[in-house]
Each structure stands twice: as structure tokens, then as C-alpha cells.
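Note that one protein chain is taken out, while the other chains of the complex remain in position.
This part shows chain A:
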Amino acid sequence: MNKDTTQAELIFQSIHLIQKLRHDVGQVFKDLSDGISEYIEEPAEKDENDGGSNKDVSKDKAATQDQKDTTGPSHEKSEEHHEKHRAILKTLKKSLETISHDFSDLEKTGANIGPVQMFSNIDNLSLDPVDKNTVTHSQLLQSYKWTNKMHELSDQAVTILGQNTLKRTQSPKFTNVKKLKGNTLSAWVAPQQTVDQCLSVLNQDHPGSNFTWSRPLGGCAALQIEIGKTLKAVVVLRGLTIEWVKIKGFDETFKTDDGQIDIWSSSRYQVFQKLTHHAEAASLHYYAPTKPDLAIKSFVMWLHGFSNLFSVPCQKCGKYLQNNMPPTWRDYRNRKPFHDVCRM
């Protein structure tokens, strides 16, 4: 801040000095033209008739002519001329001295001014008169400020996230690379047989549910779970890691009109939209890269807790409805039902 103000002062001083310098130089030229013309007015006219091309030469000529002319008629006049000449030279010298003084002053101040930080070409843009009427420059400045702010905030976010141990992102910046070398990667690149086997076992463990899975794009399995006659869920697996969850009603479908699997569209019912949010949170809660089979097993078990979605009251308030919604939350440990607002 302080540095900025002194910089500004210096720049202001320099401008002032430049103005003074220009004024001084201007004065010198004015003196020069005034001073000589005063004495050689008449001969100059003669010179013009001669058609003198060079002014300096003509001045010299004029001076010599002057001297020739003045020698005869009066000696007093030539004395006066000499005195005036001297006076002119004196002021000229003085002016030149001031100029050289001011110039060295300017040089000194200029040396103190630090280099002005150029952001980029947008500063030149601001000087472009064509763009004066457009808002491009101010908008660019604004977005520059925003990006700066974003950088700052993301730096803070990295610091905070760095302290968190629950990470899914595979980046050396977030995760310890040495740790990743272990079982973690196998959770993502589990062979299809392993996945199939794991899902078959899950299907047997949950008799009330129906598991079907397909691989529409080859690698990732899109698992569909029907829980009783209550809900349908689609779970996209990368290896054995849960990547995506959607929950819909029993009378809704995960198929598009042309028979493709549709993992994107949401349920038209509020209760299943809410359940989808909770299931997404649960898929993160049960994330265990070193034991992927256990993670998906726990998740499916938790999801299975919704088989009684419409038929059990909330454990806390004892009611079936709260905000016209059934208990849409199941505890992670004991799968007890709670309303969204009754969670502890």
C-alpha cells in the first residue's frame, strides 16, 4: 500500500518534471526565435529576397551584413547590439542550464520508479480508442479478479481436503502414491469374473431382492436391484467400486424408449429422489478401497433396509409421515428408520 503511494508520487513528480522540461525547452526556442529576429528584422527581409535556403546561413549572413552596415553610420548602435547579444546568450545559457538541471532531476526520479507491473495485453486493450465504447476491458478485469479469488479459495480447499483421509480422487496431490500401490487399484480393475461372483453371492444373500446386471459399455457393470415391490435401484460399478446410484419407484423403469439402460433420469416421486441423495451419501460412507467386496456388501445391505420404506414408523418420532414423507433415512450401523429431519 505504502509502496504504491510512493510510486504514484514519484510518477506524479516525473510528470511534473517532464512538463517543466517541455516548458523550458519551449522557452529556449521561443527566446532564440524572438531574440534574433528582433535584430535582424530588416536584413532578414532582404535575405528573403536573396532566396536564402538555410536559416542559419542567412542569419550569419545577416550578422555580417549587419556589422558591415552598422560600422558606417553609428558606432553606438553596434555597442547596443553587442550588449543585447550578450544578454541573449546569457539567458540562453541560463535556460540551457535549467534544462540540463531539470533533465538530471527527471533522470534521478525516473530511476527510482520501479517497473510497472504489466498484467498482460489487456492493459493495451484499455488504451485502444476503438474499444472505449465496449465493455470488454472492464469485463476482462472483472473475470481476472474472479479467477484470482478462485485460485485463492481452491488453494484453501486443497489445504483442508489434504487433511481429510477419506479420498476417492486418484491424484498424487491428494493421495499418498505409496498407499495407492496396494490393493486400491484392484478395486477399480477387478476382473469381470470377480465382479460376477461377488454379485451372485449378494443375490443369494438377499432373497427378497432381485439382482440383474449388464455391461452396456463393456467394462463397467450396471447393476439393477429390485427390493421387494418397494423400489428399484441402478448401481454403476467400476470394478467393484460404486460410481453411480439412482433409485426409482417399483412402477418406474430404468430403460429408455429404445430399450437402452437409462442411468441418468430421476424418479418422478419425491421420496425416491430423496432416497437417491441418501444412497449417494451411503456409497461414499461405505467406500473402502482396500476391501471393495465388503464395501459393496455393506452398501447393498444398507439399501436392503429400505424394503420396509412405507411400512415402518420413524424410530424417533414414532410417526409414519413427516413433511408428508415416510422415514427416508436408514442408520448406517443398525439400519433403523428415521425421517430426514429426525436423524441424530
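What we mean here is this: contacts are C-beta pairs under 8 Å (C-beta built on N, C-alpha and C of every residue); 3 or more make two chains touch, one makes a residue touch a chain; residues count from 1.
By definition in this document, contacts and distances are computed from a predicted model.
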Check: The complex has one chain missing from view, so what does its UniProt entry call it, picking from "RBR-type E3 ubiquitin transferase", "Queuine tRNA-ribosyltransferase catalytic subunit 1", "Mediator of RNA polymerase II transcription subunit 20" or "Vacuolar protein sorting-associated protein 21"?
Finding: "Mediator of RNA polymerase II transcription subunit 20"
Notebook entry, point to check: Touching the left-out chain: which of A:87, A:321 or A:341?
Noted result: A:321
Note to self: Touch as defined at the start, partner being the missing chain; which of A:146, A:310 or A:332 qualifies?
What the structure shows: A:310
Margin query: Give me the chain A residues in contact with the hidden chain, please.
Written below: 229-230, 249-251, 267, 269-272, 308-311, 313, 319-321, 323-326
